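One protein chain is absent from this view; the other protein chains keep their places.
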Amino acid sequence: MPLVRIDAPAAPDDALLALGEAVHLALVEAFGIPEDDRFQVLHGATGGQVVYDAGYLGITRDEGVAFVQVFLRRGRTDEQKRLFYRSLAQRAVTAGFEARNLVVTLTENGLGDWSFGEGAAQYLDDPPPGAR
Amino acid sequence: MPLVRIDAPAAPDDALLALGEAVHLALVEAFGIPEDDRFQVLHGATGGQVVYDAGYLGITRDEGVAFVQVFLRRGRTDEQKRLFYRSLAQRAVTAGFEARNLVVTLTENGLGDWSFGEGAAQYLDDPPPGAR
Partner (left out) sequence: MPLVRIDAPAAPDDALLALGEAVHLALVEAFGIPEDDRFQVLHGATGGQVVYDAGYLGITRDEGVAFVQVFLRRGRTDEQKRLFYRSLAQRAVTAGFEARNLVVTLTENGLGDWSFGEGAAQYLDDPPPGAR
């Protein structure tokens, strides 16, 4: 379900894919999404121009910055979100990114706001476990 | 009002435009938006890299996948959303896409969250019929 958008202008294609993998694994770990629930749009050097503040909230960012935007259904707690950010940071470092360069934002919606093909509203027909 | 983002890396420009038209007509049919309320950003082959699971929820997807993201104001029912997905799937097939390849997500906001030019908040000044 999550739809992930990544903008990381300095990342070569393989690093971009590795960051996408890191985001996915962190979503599985922190939010318990199925391992095959993966949908991402990745923009690297040929994407948009990225503007960032190099010091907001006392964190030093540079041209290696990566914006990660996740659209997902409502229902995760703040503690799960904290875990997601921590898990993503650790995994992104393994993928060659720096934890200081990750800017992450979540946007939530409802069960009726997803269709995974064939014109159906799968989460209305058959809600995921624990969904509310 | 809806702002539509489409990412369909395998679609030539004319197919991309046809999918945009399909989305628009489905929005008109299912949500009753005005026919001239159309704002879309379409990314094809030169857009981002798209990652998708080829079998999530038992639906087979391939490189013809198209992500459709719709930002719209709150107020549509689940039944209207079901109709939107069905209508879009039918129209997208006519446009040369396969219904199994459509991944659609909605994100809602409020009447104060839109400006259509001239620095005004048109939906606050003059709410659309039925808006809440």
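As written, the chain order gives the labels A and B, with residue 1 at the start of each chain.
Please note the rule applied: a contact is a pair of C-beta atoms (placed from the backbone, for glycine too) under 8 Å apart; a residue touches a chain by one contact, two chains touch by 3 or more.
Everything quoted here is computed from the prediction, not taken from an experiment.
Peer 1: Considering the entire assembly, which residues of subunit B contact the chain that has been omitted?
Peer 2: Touch set of subunit B with respect to the missing chain: 3, 5, 13, 16-17, 20, 34, 36-44, 46-47, 71, 107, 109, 112-122, 124.
Peer 1: I need the residue numbers on subunit A that touch the omitted chain, in ascending order.
Peer 2: 7, 43, 46-53, 55-57, 59, 61, 67, 69, 78, 81-82, 85-90, 99-108
As a convention for this text, only the chains that are shown with their structure count from here on.
Peer 1: When the CA atoms of subunit A are placed over those of subunit B, what is the turn angle between 0 and 180 degrees, to the nearest 5?
Peer 2: Angle of the fitting rotation, subunit A to subunit B: 120 degrees.
Peer 1: Just curious, how far off is subunit B from subunit A if you go by their C-alpha centres, in Å?
Peer 2: Averaging C-alpha atoms per chain gives centres 21 Å apart.
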